[in-house]
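Report on one structure; see the data block that follows.
For this view, one protein chain was removed and the others were kept in their places.
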Amino acid sequence: MTLLSAPATRRIGLLTSGGDCPGLNAVIRSAHIRATRAHGAELVGFRNGWRGILDEDLVAIDDRFVEGIGGRGGTVLGSSRTNPLEGGSTADVTAVLERHGIDGLIAVGGEGSLSAAKTLADGGVPIVGVPKTIDNDLGGTDYTFGFDTAVQIATDAMDRLLTTGESHGRCMVAEVMGRNAGWIALNSGIAVGAHGILVPEHPASLETIVGWVRSARDRGRGPLIVVAEGFGLPDGQLSVRGHEASGRPRLGGIGEALAPMIERATGVETRAATLGHIQRGGTPSAYDRVLASRFGSNAVDAVIEQKWGSMVSLRGTDIVTVPLAMALAGLKLVSTQRYERAAYCFG
Amino acid sequence: MTLLSAPATRRIGLLTSGGDCPGLNAVIRSAHIRATRAHGAELVGFRNGWRGILDEDLVAIDDRFVEGIGGRGGTVLGSSRTNPLEGGSTADVTAVLERHGIDGLIAVGGEGSLSAAKTLADGGVPIVGVPKTIDNDLGGTDYTFGFDTAVQIATDAMDRLLTTGESHGRCMVAEVMGRNAGWIALNSGIAVGAHGILVPEHPASLETIVGWVRSARDRGRGPLIVVAEGFGLPDGQLSVRGHEASGRPRLGGIGEALAPMIERATGVETRAATLGHIQRGGTPSAYDRVLASRFGSNAVDAVIEQKWGSMVSLRGTDIVTVPLAMALAGLKLVSTQRYERAAYCFG
Amino acid sequence: MTLLSAPATRRIGLLTSGGDCPGLNAVIRSAHIRATRAHGAELVGFRNGWRGILDEDLVAIDDRFVEGIGGRGGTVLGSSRTNPLEGGSTADVTAVLERHGIDGLIAVGGEGSLSAAKTLADGGVPIVGVPKTIDNDLGGTDYTFGFDTAVQIATDAMDRLLTTGESHGRCMVAEVMGRNAGWIALNSGIAVGAHGILVPEHPASLETIVGWVRSARDRGRGPLIVVAEGFGLPDGQLSVRGHEASGRPRLGGIGEALAPMIERATGVETRAATLGHIQRGGTPSAYDRVLASRFGSNAVDAVIEQKWGSMVSLRGTDIVTVPLAMALAGLKLVSTQRYERAAYCFG
Partner (left out) sequence: MTLLSAPATRRIGLLTSGGDCPGLNAVIRSAHIRATRAHGAELVGFRNGWRGILDEDLVAIDDRFVEGIGGRGGTVLGSSRTNPLEGGSTADVTAVLERHGIDGLIAVGGEGSLSAAKTLADGGVPIVGVPKTIDNDLGGTDYTFGFDTAVQIATDAMDRLLTTGESHGRCMVAEVMGRNAGWIALNSGIAVGAHGILVPEHPASLETIVGWVRSARDRGRGPLIVVAEGFGLPDGQLSVRGHEASGRPRLGGIGEALAPMIERATGVETRAATLGHIQRGGTPSAYDRVLASRFGSNAVDAVIEQKWGSMVSLRGTDIVTVPLAMALAGLKLVSTQRYERAAYCFG
């Protein structure tokens, strides 16, 4: 490997922003190792996302700092949902970076964070992005880290629900993450062999769902339906239950709303399980550790090559850089073809 | 090993009753192997708990039936909450056993089922019990299978919650099983190093809980509180939030009720996670597979020895038999000493 | 989805060949569901790979046959290393298929099996391939199922080795699968943060390895070296130890040969762990279940579309079909760039 312009770039900043995601620490660790070993540069971390920029809250990253963190969940740098353009300005960010001698900034974050990064980059701030979304709904990259772990956790949990459902002839409704895109529901549903998969992108009536449940029960199975949190029944169907009327979405997501509807329509005892926060914490899967490590390592190269306004991205088996705009051009949704193959095959 | 009265006992029945529990299949498997290999006897299963008795719904159990089931969750015989003394009588049960040439019946179940088994045994039905409770609250035995698996699942889930809480400086409230006894909360709380453990047996005021959360936060931790589903705040404290008033306990257990109270009192962002049904299904832990296998094997011996009205029990490292009455003499609760050591140590 | 020529194709055969691989059962299950639900066709299985063709050993596959198998390791159809062109001929295979009314055959297998499939297809046999290799060294597809599971198992095992190594200041040498290609070593090594990665494709001298071990030890770590089973030291270095001279490769793979060499050269106590067969059995990861399910489903479509001589393949996020020849054009190896980035970053 050729050392690229090491003399010109001495100091790289990094921050992790938005909801935590298994793999963030692997990004930090591998960025440090790449910066120091391959480029003779130094990595410094900003604490708690963009807030660390605004507060000038920095931490030096050395070998000891990253020891053994690659396999741990969360982010040792902390995170926040601070928007740098609300509490500050492009000039403020530039000033902070200059004051601390930082030649380039790696921003690891989701749609909001990358959108801010693009605005900053357009304004001349030397930024490179690393995409982060557990829901797998960011454009411009095949996958991001955290998603594989979330699918695995949901699959493990549903493997457990299946045996309970079977023992009692019960229907289980498992609610997984996915506000706008149903990738976690789709993949965990395929993996576990769910009898029905419900995603935000594709409508399904109560009658369809009831048909899935009856079909599984008639084959002697305890039916399992996986539903993304962002799924909604067609107009009118859910309001029958007064779900929306409750005004308390946290105390009764779509899974808990569907369960009694299914039970009433089919006569099959039905229980809901909301997987919630356990999907996003803890030890990342090996897949996510590898992907996050590659992102971190390549993001450092992008900084060295001064590819400002770009982000690292997985394309097939390669890590490439693409313009930040590609991540922001629209959510990556489950296509009709992908959904129908799964729903048709496993429903 | 001496073959005991094999000629006198040719056919042993077995049923699994009540909520499913990891390890039931290991009981079935090892009972079959012990019956056939050690005693030259035969094991038959009744489907769906006591309902299988009332409906005379039997299945022959052979080597193929038990192949590879030891590591699977649920029960291949199915289960139900049917009470044999509501749908039938002692005479009915006796008649069914006689009609099918069954010399002794192994009933695997919880408090309700063992209570029925005792009444039947008192009335002359040849029954031996195997205790089953995920909550670990049955008397007469050190532990039962399923509990270790539930504690492990809760621990794994909370390990994940901890990293999310830390990344965001958030407080997480994890609600685990335990209606009357807090054993799962106690042990998983100790295992994960929770900052507070709440169990049904021991009161804790909101002020105490808030103190735990503040103390953890002041040490720079994302606080984690584990609460058994049966825990309640002292009179008056919970009603402030209108929790009881909601009349919908399933859409908001104690964890979801506590979270906003903690957040308001401490200013620390707080989220609830209800582990629910994933605690009781799926692959049993090795510990539970061993305990369940020993229970099944020894229950067959108890039948051969005609120890009617007894149940198998773990005492230290030994499997013994005790009168069924011992399991019914009162719930096994977390003692003040055990609770205070854990709360004091880890709070 | 349009039903394609369902009347013309009524019966599809499937066989699994070569070493077992987590995900085979998910292929079988999803091929059955796609065949019956989407195409009105029927799936039959040949037992024990190509031997089932030669022996005309078929089994009907129905809903019950595939119930719950998606998450289980191994293959319910059995496997063998039989080569259909050694025990039989193209005409024999054609005759068997015709005799049983099979319109197309899905062959799931590795390089040997796909090579036979290509010869048969060239001879007019209606065959579609599904690539299978735990080592990830088949060309023509980004990934195959089984690889992700193996990397995860190796990562989990090495996470365990790391803590033992650290407690004792010991160096651990973990030998993983990979005869010709070092993908498992590369990815598990990145995931676990190994201090050195050794693959068959890239030479590394004992001096290099010793440097890695010393560097890790000097930073206070228990060094961890991961080595693919097919790695060899440069000429002369290994023979010093008489490794090759032993003539008993199974009682002392490369890991066990390296350990004492490292210990002698560094003075650091060194132990080898050979992961062996546990890398290929058991529950597949969610990733592998999804990929295998997609392969199975799409292979059925390829049969319906009569794409004889093709195989299903992962390209980015899409499943496509490619000529079988693409899988056979040469092993997919770890590139110098990929290796150096990992070795440089983590060594």
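Think of it as A, B and C in the order they're written, each chain with its own count starting at 1.
Everything below uses one rule, namely that contacts are C-beta pairs under 8 Å (C-beta built on N, C-alpha and C of every residue); 3 or more make two chains touch, one makes a residue touch a chain.
All values derive from a computational prediction rather than experimental measurement.
Touched by the hidden chain within the whole complex are the displayed chains B, C. For the chain missing from the display, the contacting residue among C:Arg179, C:Arg219, C:Arg264 or C:His277 is C:His277, taking the whole complex into account. In the complete complex, the hidden chain is touched by one of B:Arg29, B:Arg51 or B:Lys307, namely B:Arg29. Across C:Gly13, C:Gly78 or C:Pro126, the single residue that touches the chain missing here is C:Gly78. Interface with the hidden chain, as seen from subunit B, comprises residues 1, 29-30, 33-34, 37-38, 63-64, 67-68, 70-71, 142-143, 148, 151-152, 154-156, 159, 162, 187-188, 190-193, 219, 221, 285-287, 289-290, 293-294, 297, 315-317, 340-341, 344-346. The chain not shown here touches subunit C at positions 19-20, 24, 72-75, 78-80, 153, 156-157, 159-169, 172, 246, 248, 250-252, 256, 271, 273-278, 280-283.
What we mean here is this: only the chains that are shown with their structure count from here on.
Taking each chain's centre as the mean of its C-alpha atoms, subunit A lies 35 Å from subunit B.
Each chain gets a centre from the mean of its Cα atoms; for subunit B and subunit C, those two points are 40 Å apart.
Between the Cα centres of subunit A and subunit C there is a gap of 28 Å.
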